[in-house]
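One chain of protein is taken out of this complex; the other chains stay put.
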Amino acid sequence: MLGIDGIVAIGGDGTFRGALELSRMGIPVVGVPATIDNDIGCTNYSIGFDTACNTAIDCIDKLRDTMQSHERCSVIEVMGRDAGFLALYVGIAVGATAVLVPEKKLNIEEDVIEKIRDSRIAGNTHFMIVVAEGAGKAYDIAAAIRDEIGIDPRVTVLGHIQRGGSPSARDRETATRMGYYAVKAFAEEKENTVICIQNGTITAIPIEDALKMKRSLQMDRYEILETVGIKAFPED
Amino acid sequence: MLGIDGIVAIGGDGTFRGALELSRMGIPVVGVPATIDNDIGCTNYSIGFDTACNTAIDCIDKLRDTMQSHERCSVIEVMGRDAGFLALYVGIAVGATAVLVPEKKLNIEEDVIEKIRDSRIAGNTHFMIVVAEGAGKAYDIAAAIRDEIGIDPRVTVLGHIQRGGSPSARDRETATRMGYYAVKAFAEEKENTVICIQNGTITAIPIEDALKMKRSLQMDRYEILETVGIKAFPED
Amino acid sequence: MLGIDGIVAIGGDGTFRGALELSRMGIPVVGVPATIDNDIGCTNYSIGFDTACNTAIDCIDKLRDTMQSHERCSVIEVMGRDAGFLALYVGIAVGATAVLVPEKKLNIEEDVIEKIRDSRIAGNTHFMIVVAEGAGKAYDIAAAIRDEIGIDPRVTVLGHIQRGGSPSARDRETATRMGYYAVKAFAEEKENTVICIQNGTITAIPIEDALKMKRSLQMDRYEILETVGIKAFPED
Partner (left out) sequence: MLGIDGIVAIGGDGTFRGALELSRMGIPVVGVPATIDNDIGCTNYSIGFDTACNTAIDCIDKLRDTMQSHERCSVIEVMGRDAGFLALYVGIAVGATAVLVPEKKLNIEEDVIEKIRDSRIAGNTHFMIVVAEGAGKAYDIAAAIRDEIGIDPRVTVLGHIQRGGSPSARDRETATRMGYYAVKAFAEEKENTVICIQNGTITAIPIEDALKMKRSLQMDRYEILETVGIKAFPED
């Protein structure tokens, strides 16, 4: 059709819905999941996530350099309108005092203020709060910290910085392998599928099934964060 | 005095004023200029400036990656409450459409809107506006662009990210040399001076004289920016 | 014993064998796999691998910048005395013309010369050869290319550069989670185990069992490389 043998559709659920429509019109399609939010239901990993995490962590490292004096607090807003995967991953990687995700209704007193108090009692003198953009306004959270704790936090909104940059090793290697399996899917007449990673293995799932799948936040990691975060970097 | 042979005071004018007081109390001091603003009057270069510029440029490169579609605009706020050296340097390095500095009273129509219009006529489809924090509010400038040009700019405030990170080659090499000359100043009884770089040469200037010197923005560079910026990266 | 409640032993098989001895002396131990070679049998991932891959890729990107003229060839030796995981991963990520791994007996004619010839026929004008240190001498391979193809390749030995640097997002996040499960293993009396990742899930495997496990090179990835590498970046 139109001289098109097939389309590799790289993106998220919206992209795959469009691809599904095209497939219904007779154009073979194969989807490859790519979004820095890593929230596509059918796959454990989406291309772009690792690069965005590395960028966010690199920025937070630079912020930490100026937080070494006593009683400093930083509130960093990272990407994630509907999903907290990136915030959670980054929060674990930097040893955040608290991470706020859209999947969990925000209770500032419990999720932020108490955690800073616990962290302070544990001997910490600076506090890193990572907020997914969909979880709450960084400036509101900072205001609450100012009122309740008496420290004036610095707010940083990373924004579209997280969307650019040279791709990381993991994103390049994964993208190459997914691209290979996408082309192979056409060759083996497994069209109208999405190339997914599940439990470390690449598989092709029919688009319609893929679109029905949901990915829920790893609550075990949230628990790790709560355990580790409070005591993070106490020696600094 | 107090068993102190001498103090190397690293910082800006405030630090040097404190050092001057100490020298009057009989403690020998030598100043070393360090501020990411690069606005210390007695020296052409202050330690920290190059690292901050590289960080800002690295972030702006990442923002540019997502600006490749047509008619995009980014407003980036960089450090510089009273001085535009960093904004100007970064603006030239990234080929900014406009740079706003505290040394020049802001006229949004002339300094921003007209430049975007000229750049658009010259064939550009995306526009990078660099604002020193003391020159104007990034959000106000974005609002004006939205109203007058009809593009909704993305705002990024780099903030304290610019203050951290591993020091650049230039900052390390310059810091080592300045430190060497600071120690040498004590050895040669040239105390109560500031180690400065003037026209590429390191000299020691009496603190009192150093504090009276002012550094004005390089207007020749501002002119370069105006010439180059409009046509920057037209092929992108 | 000795006032030691337990030891978290971070490293590879040698470290775990030492830990096993300690456990036999009555000191509880838990192993955490860490080696840039990623060749520990019991786990799909070892801490340090991702950071080393990113460093290698970053260096290879810089080498590629100077390979843009016609008919250039680079031979890059990466870490991997006994295992080719890093070489393979990096090779896929950079689109290498050929990757040489210790797991496969080297046949220079077949594994290097023919691949360069095929790549040249496919229209490529520069060729990137990635060699694990245990697979062959980079200088010998370069000499063979010079003799057979008539291009003088540039040799780069990355060496210990790959062992340093700030850890990547993936290494930090994984290390934090593995550390959490290591401490939890003591709390839950699952001592004398190694914390492993298998099919995307963290589990604790008895050290003795862990030491018996072998990890073989992902030959599916080797195949991907052979398919993709030849045509990689033909438009450059």
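A, B and C label the chains in the order they appear, each numbered from 1.
Simple rule for what comes next: a contact is a pair of C-beta atoms (placed from the backbone, for glycine too) under 8 Å apart; a residue touches a chain by one contact, two chains touch by 3 or more.
Here the structure is a predicted model, which is why all the values come from computation and not from measurement.
Novice: Identify the visible chains that the left-out chain touches across the whole complex.
Specialist: Over the full assembly, the chain not pictured touches B, C.
Novice: Out of B:Ile7, B:Leu22, B:Leu106 or B:Ile224, point to the residue that touches the absent chain in the complete complex.
Specialist: B:Ile224
Novice: Would you indicate which residue among C:Asp61, C:Asp82, C:Glu109 or C:Asp209 is in contact with the undisplayed chain?
Specialist: Residue touching the absent chain, from the options given: C:Asp61.
Novice: Kindly note down the residues of chain C that lie in touch with the hidden chain.
Specialist: Per the touch rule, chain C residues meeting the hidden chain are 55, 59, 61-66, 74, 154-157, 159-165.
Novice: Considering the whole complex rather than only what is displayed, give the residues of chain B touching the chain that is not shown.
Specialist: Contacting residues on chain B, toward the hidden partner: 44, 50, 53-54, 56-57, 61, 89-90, 92-95, 166, 168-170, 172-173, 176-177, 179-180, 199-201, 221, 224, 227-228.
In this text, only the chains that are shown with their structure count from here on.
Novice: How would one label the connectivity among the chains shown: line, ring, star, complete, or other?
Specialist: Drawn as a graph, the chains make an open path, so a line.
Novice: Could you say what rotation angle superposes chain A on its sequence twin chain C, using C-alpha positions and rounding to the nearest 5°?
Specialist: With C-alpha atoms aligned, the rotation comes to 180 degrees.
Novice: On a C-alpha centroid basis, what's the spacing between chain B and chain C, in Å?
Specialist: Result: the chain centres lie 42 Å from each other.
Novice: Taking each chain's centre as its mean C-alpha position, how far apart are chain A and chain C in Å?
Specialist: 26
Novice: With chain centres taken as the means of their Cα atoms, state the distance from chain A to chain B in Å.
Specialist: Result: the chain centres lie 33 Å from each other.
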